[in-house]
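One protein chain omitted, others in place.
The chains carry the letters A and B, assigned in the order they are written, with residues numbered from 1 in each.
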Amino acid sequence: MDRWALVSGLQGDLDLYEQIQKELKQQRGVANLFVLGDLIGSQHNCNALLERLRQPHRADVQPECIYGWWEEQLLAECGYRGERKADGLREEQGEAAVGDLLAAVDADHLNWLASLQFGFIELDCALIHGSSADVSDRLTEDTSALVLLDRLTRLDVNRLFTARCQRQFRLELFSGSIQSHVKDHAGEHQSEQAIPKRSVIGIGGGRQYTLYDPATDHIEFRIAEDPSHASGRGFG
Amino acid sequence: MGQVCLISGPPGCGKTTWALQKLQEHSGPCAYLRLEGEKEAGLEQGEDSGIDLAWLKDQVPRLEEPTADNTEDLKQANNSLTLIEVQRFHPPSQEGLKGFGEDVRSKLKALQLQPDQLLHFGRDHELPAKDTLEFSKLEAWHTSLLGCVWDPNSLSSFWFELVNGAYGDVYRAKGLMNLPDGRAFFCNWMVSQQSSQFLPLDITAPPQGRPDRTSELVVQGKALNPKGIQATINDCLLTDDVLAMQQQQPTSQG
Partner (left out) sequence: MNHAVISCLHANLAAVEAVLNDIDSQGIKTITCLGDLVGYGPQPNEVVELMRQREIPTCQGCWDEDIIDGLNACECSYPSQLAERRGHRAHHWTAAQLTEENKAFLAELPMTLRRDKLLFVHGSPNSQHEYLLPDMNAYSALERVETAGAETLFCGHTHQPYVRELRQGSIRVKVQQRDQDIPTEHELELPMRRIVNAGSVGEPRHGSSKATYVIHDDSTGEVTIREVDYDVVKTCEAIVDAGLPVVFAWRLSHGFEYAERAEDASHVCER
């Protein structure tokens, strides 16, 4: 069966990416690898990972990438978002982090990063970094179900996979209803709307990644082995 | 012997719709000819510009146009049907072909076509009794849209305005319009009908550049504002750049 691997928050860590690739090869039937943003960060030099993602090895499960919060910061700072700058990053981590980020990514990767999409729609699933409202939207299992339902509705999907919160969870909206009463010039009418069965899935970030089987709707939350330990123990 | 039938009637009475139904029901060889009727005082014949023939040929691909060369074959074939359509505001005052003008008669003679049956909408019960408006004064306007491609939503707005009176009292409007995805629509409206028909042609053009096929608009009515119609059409038609862009990305992604 063709399963999907969902990864995010690599932040330039090529060793981690190679470790995950290794684990995916050991798993049977993983056909798609979706990298839901934050390919880059300010901590590592990101160029080697970006080159690998852009030009995968033949044996790699071929990655499909979208942009995330860190890409948004870099692209904004480099003038790809009109007047906006890396305001979010400045606010959270200060000026130095902006400088580190600029230094971590070569300018010749910018156009490729700018070409990445906001999200993918696969079958009835949306694969997104934050949410349908914004790349920085941090959805967790504690977010109001009303907000989660709205984010699902905006894309008209049954499952929304999100990475921004870096948590692994599955939240299923499975029942409920609401009454709507409308009065306008034509008269009044009342209707009831029921909750469709829908889910929001946090795929995790960094070493945490998720496998999903669209045929059975089965989800497996995984943690990659620490690459330094793994190679020490002689894998591969 | 094959059958030759001539139908006549005022604009929008349903001649082409009836012809399409007959041709679709008919299993043998078939041909169709549209002739301009004679001029009447104060009433302009709507230029057809090939809309009806293009529409019928799309729907009945085996349809032929009668020529001096093929009429003999059609006559000989036992199961052939030739339909001749003439736009005519009033029923003929004389029996047979005498009731039609010299133009019609000479064209039929040149093609050696002798109708077995002459039917007029509003007079003969063989034809559906659709509304046949009393026309006293009618203006006609037409434009060629050859190679033009419409922005689909703009076409919808334009048609809405056109048939609801934004550019004069329109009694009749019909056209063949191209869309960027290669489809074309036969748009048809008559003041007495409830709504417009938008019928897709069966044949689509490859969505590359501008299609080379019949595309026309004919409008009949009173106090028409051709300048206004043309100005709005110009706002609806796609430029080369936009067309190229839309054809590159036929579907948008969410």
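As a convention for this text, a residue touches a chain if its C-beta (ideal position, glycine included) is under 8 Å from a C-beta of that chain, and two chains touch if they have at least 3 such contacts.
Remember, it's a predicted structure, so these values are computed and weren't measured experimentally.
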Open item on the list: If I consider the whole complex, including the chain that's not displayed, which of B:T17, B:N70 or B:S156 touches that chain?
Closed with: B:S156
TODO: Just name the one of A:D60, A:D100, A:E141 or A:D213 that touches the chain not displayed here.
DONE: A:E141
Open item on the list: Touching residues of chain A against the unshown chain: what are they?
Closed with: 133, 141, 144-147, 149-150, 153-154, 168-186, 191, 193, 195, 204, 208, 219, 221
Open item on the list: For chain B, which positions touch the chain that isn't shown here?
Closed with: 151-161, 164-166, 179, 183, 185, 187, 198, 200, 228, 232, 235-236, 238, 242
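One rule holds in what follows: only the chains that are shown with their structure count from here on.
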Open item on the list: Can you work out the whole-Å distance between the CA centroids of chain A and chain B?
Closed with: 55
